[in-house]
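With one protein chain withheld, the remaining protein chains of the complex are depicted in position.
Each chain gets a letter, A, B and C, in the order it is written, and its residues are counted from 1.
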Amino acid sequence: MRHEPNGLQAPDRPWRSRLHEVIFEADTFAGKAFDLILILSIALSVLAVVLDSVASVHARWGDELLIAEWAFTVLFSIEYALRIVSVRKPFRYVWSFFGMVDLLAILPTYISLVVPGSQYLLVIRVLRVLRIFRVLKLANYLNEARQLTAAMRSSRRKITVFLFTVLTLVVVLGSLMYMIEGEESGFTSIPQSVYWAIVTLTTVGYGDISPITPLGKALAAVVMILGYGIIAVPTGIVTVELSRASAGRISTQACESCGAEGHDSDAAYCKHCGARL
Amino acid sequence: MRHEPNGLQAPDRPWRSRLHEVIFEADTFAGKAFDLILILSIALSVLAVVLDSVASVHARWGDELLIAEWAFTVLFSIEYALRIVSVRKPFRYVWSFFGMVDLLAILPTYISLVVPGSQYLLVIRVLRVLRIFRVLKLANYLNEARQLTAAMRSSRRKITVFLFTVLTLVVVLGSLMYMIEGEESGFTSIPQSVYWAIVTLTTVGYGDISPITPLGKALAAVVMILGYGIIAVPTGIVTVELSRASAGRISTQACESCGAEGHDSDAAYCKHCGARL
Amino acid sequence: MRHEPNGLQAPDRPWRSRLHEVIFEADTFAGKAFDLILILSIALSVLAVVLDSVASVHARWGDELLIAEWAFTVLFSIEYALRIVSVRKPFRYVWSFFGMVDLLAILPTYISLVVPGSQYLLVIRVLRVLRIFRVLKLANYLNEARQLTAAMRSSRRKITVFLFTVLTLVVVLGSLMYMIEGEESGFTSIPQSVYWAIVTLTTVGYGDISPITPLGKALAAVVMILGYGIIAVPTGIVTVELSRASAGRISTQACESCGAEGHDSDAAYCKHCGARL
Partner (left out) sequence: MRHEPNGLQAPDRPWRSRLHEVIFEADTFAGKAFDLILILSIALSVLAVVLDSVASVHARWGDELLIAEWAFTVLFSIEYALRIVSVRKPFRYVWSFFGMVDLLAILPTYISLVVPGSQYLLVIRVLRVLRIFRVLKLANYLNEARQLTAAMRSSRRKITVFLFTVLTLVVVLGSLMYMIEGEESGFTSIPQSVYWAIVTLTTVGYGDISPITPLGKALAAVVMILGYGIIAVPTGIVTVELSRASAGRISTQACESCGAEGHDSDAAYCKHCGARL
């Protein structure tokens, strides 16, 4: 792997810019084809890892899946090297989100030579599939994803406060339950009871641990109603922020032809007179 | 079954238009009576299929229910034939949603002659009951249903992004859990663990598989709180869109030129291509 | 029990209007005292029924609780008779919501003479406690309750459409599951499978019946994600309606003193200048 010392915006050697276009862009035919084959390979390689974990499949097809795994890993390693070679600022790529994912998508196979079992980490490859949005040129989907992310980001602080309160709550409630129910009911320690409190407050309710004494059941009922009620809080937070993000869809632009306002921010033509905005 | 070659809007033979009025419309007395009897038959035939699956009922009334099933199937077959005969564009009806449902509502009985057990597919007949909204002339209900559908349609993309993220998440979380817990805890394969992740993230929590090791329980707690939190996202999306649909802001109209949807209800021109709506 | 033939608004015999004031109103001291004692009696009588159902309590205090039950029933019967006597339009009271509840609150004890076990229906007395809102003169609470009810009423149709769709869905999904899993997995009949579908779609997840085959688990995963998603629909509906009901809190009244608008509908004084509205 060669590291490029020059991080300039100046035109580069032609083979590299062509390589870059094929690997990183999806505008040309070659670029699109490359991305589609890549995503197919990713899907197949994840499927191989998932299937290999099923005992009956492993017994029957274990060797073939091992070969497939190595084939995909070699393929993705070459692709990773090409990405580093073709990009002008390799370090920036390596430390970017997709750069890390691309590396994590090949490492486990090599590590599994030393630490058996780690090959299941390869499912992290599934994250690479998120590239699909770019490939399919789903600008609209990207836009929606951006709205969701914006809503999440601006409600980050409210959600932190909420989570902090919930965590404090489950520690206190779990400890109370530990004192009420004790070890005979399966509440063997405070961490175990806190686990129960989370299972109950989030309304998951496995039932692997559940209160037996009347007092314990009464407290459990309180926890349930609490959990049933406070789910309203994150929902309310996200709804309000999404509502704002969605309201941000209306641009302040006025039509030059008819003067109408209130166009959506993704509008290219005036909805009233059809003139270009 | 005769297929009509002429798909014109011109006036047709009188018996056919009368038949069409009775079968497809609900404005005349005959049309209303036909629809009401039809819906009653549908409800009864679904009830027959459902009851027949109960062992004790089958032992006692099996023969009667078999006769009823065939009677309903013959009845619905005649009705299906009449629908094809009476409509001016039979192919369009056959391939429409209700055309498909009408066919699927009679096929399983015939197929059960060859493949026993397939008669339970007859419950698909229950979908035909959705016609009830038209019969009862519940224009208001239709309006509400349309608002709900419009909200769903315009939040389609956001929900796709959300579902895609959730699916990626459960694959990664399930695989992690498979590595942490292993086979002794019931996490026998990655698909099984992904199933567990879905059961937990959606807060269903059967408890048929649940973590045993402390690390597994810690990860499970994270998954639960995650699931408890991100349920806010689809709720927020639907609420915002429903709020817009309810304010009468989005029309269900698609642009005939570029196919784009989600236009404001006061839009006269497509905001994407400028064509007249 | 005497039934009054005259249903006029004209002034009545004085003892009746005084009785009416004590029993039905909560403005005078006597009326308030009556209502508070009544609510206490109701709470105690419900507690007696609930406690009597606990085996250990019944064994020890069964006789005392039986006496209490009869005492409360006789008391409530006298109260019911007095209500009929004191009100000007007895039939209207008898058929009103609270009239029915008052009757249902005494009937089970008498019926239990003939049909043992029916005395547990006495818990319906708990509905009488809803009177508490009136007693405490919680006008604000009544106002909030009215807002909630209004939101519910105006989203009634959307919720009907939603429920109808959900019911259709669980019948189809339950039947599919019955065909996939079969009797060995506990899906012994279609009704049983529909019950499973409801347990899963609503994210309750008892785990008393759960899929065993891979295909069944895959379908179950779809049902869960569906249920996790469509809970957004009723939430969105109620939120939008509540938001409207809450927006209705702003009156159109302008302050006569300073002309400011945008006062809440329960405002008695101008929030800007403090003048009486």
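In this text, contacts are C-beta pairs under 8 Å (C-beta built on N, C-alpha and C of every residue); 3 or more make two chains touch, one makes a residue touch a chain.
Keep in mind that what you see is a predicted model, and the values were worked out from it rather than measured.
Only one of the listed residues, A:37, A:115 or A:172, touches the absent chain: A:172.
When the whole complex is considered, the residue among A:45, A:109 or A:203 that touches the unshown chain is A:203.
Mapped onto chain C, the interface with the missing chain covers residues 46, 49-50, 53-55, 117-118, 120-121, 123-124, 126-127, 129-130, 133, 140-141, 144-145, 147-148, 151, 159, 163, 166, 191-192, 194-195, 198-199, 201-208, 227, 231, 234-235, 237-239, 241-243, 246, 262-264, 266-276. By the touch criterion stated above, the residues of chain A touching the omitted chain are 157-158, 160-162, 164, 168, 171-172, 175, 178-179, 188-191, 194, 200, 203-207, 210, 214, 217-218, 220-221, 224-225, 227-229, 231-233, 235-237, 239-240, 243.
One chain is missing from the display, and on chain B it is touched by residues 203-207, 235, 239.
By definition in this document, only the chains that are shown with their structure count from here on.
At the centre of the protein atoms shown, by the Cα-centroid criterion, sits B. Each chain gets a centre from the mean of its Cα atoms; the one farthest from the centre of chain A is C. For this pair, chain A with chain C, the centres built from the Cα atoms lie 43 Å apart.
Between chain B and chain C the centroid-to-centroid distance comes to 32 Å (mean Cα coordinates, whole Å). Each chain gets a centre from the mean of its Cα atoms; for chain A and chain B, those two points are 29 Å apart.
Chain C has residues 203-207, 235, 239 in contact with two or more other chains.
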